[in-house]
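Below is one structure; the comments refer to it alone.
Apart from one protein chain that is not included, each protein chain of the complex appears where it belongs.
Right, chain A next:
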Amino acid sequence: MAPHGPPRLPPPPSPQWVIDLNNLPSSRPRPNPSIPDPPGFSQGSAGKGKSSKSHPTPTPTETDDLFLKKAWELALAPAKSIPMNAIMMYMSGNTLQIFSIMMTVMLFMNPLKALSTVGSTFARFDNERTHTRLWPVKLAYIGLQIATIALGIWKVNGMGLLPTTPSDWLAWERERQSLELSAMAFH
């Protein structure tokens, strides 16, 4: 039983510009061969389509290799920023100032954010073929983010914010009590 409804109208015809857009000619035909090309225009520059046409479509293996290459590039990107961060951290000193605090906070925030989105970062390179091959890439990426965090921890330690020395635990140490109490009766 077909539902009753308003009579289904045929879709309106697409406007001409939509048709034109959808049916782009692979290469524009020369409008008029008698008109010379503008200076600097060479037929070869427009031959992209032609050349791509001439190349064979990449095989899935090639695409996967390409994906992995790209993924490696993405994974190793933090490695480039680590030396720069290290120099900046070293230069900013161990005093507690707004800039050094902000930079240090960034050192923790960015890697943590990145670590929480590892899956989605590499999702576009992920398919059933590359899945297993992406594991080392992801591990390298995670390792580098952890290295950045380690840099942050080093910095925080330099600032003296890590409870690593006895002085940090001094407040929990108690005064030793004497079992005997002597009263001073010499006044």
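As a working rule, contacts are C-beta pairs under 8 Å (C-beta built on N, C-alpha and C of every residue); 3 or more make two chains touch, one makes a residue touch a chain; residues count from 1.
Basically, contacts and distances are computed from a predicted model.
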item: Record-based protein name (UniProt) of the chain missing from this complex, from "Large ribosomal subunit protein bL19m", "DNA replication complex GINS protein PSF1", "Trafficking protein particle complex subunit" or "ER membrane protein complex subunit 1"; value: "ER membrane protein complex subunit 1"
item: Absent-chain interface as seen on chain A, which is shown; value: 160, 165-168, 170-171, 173-187
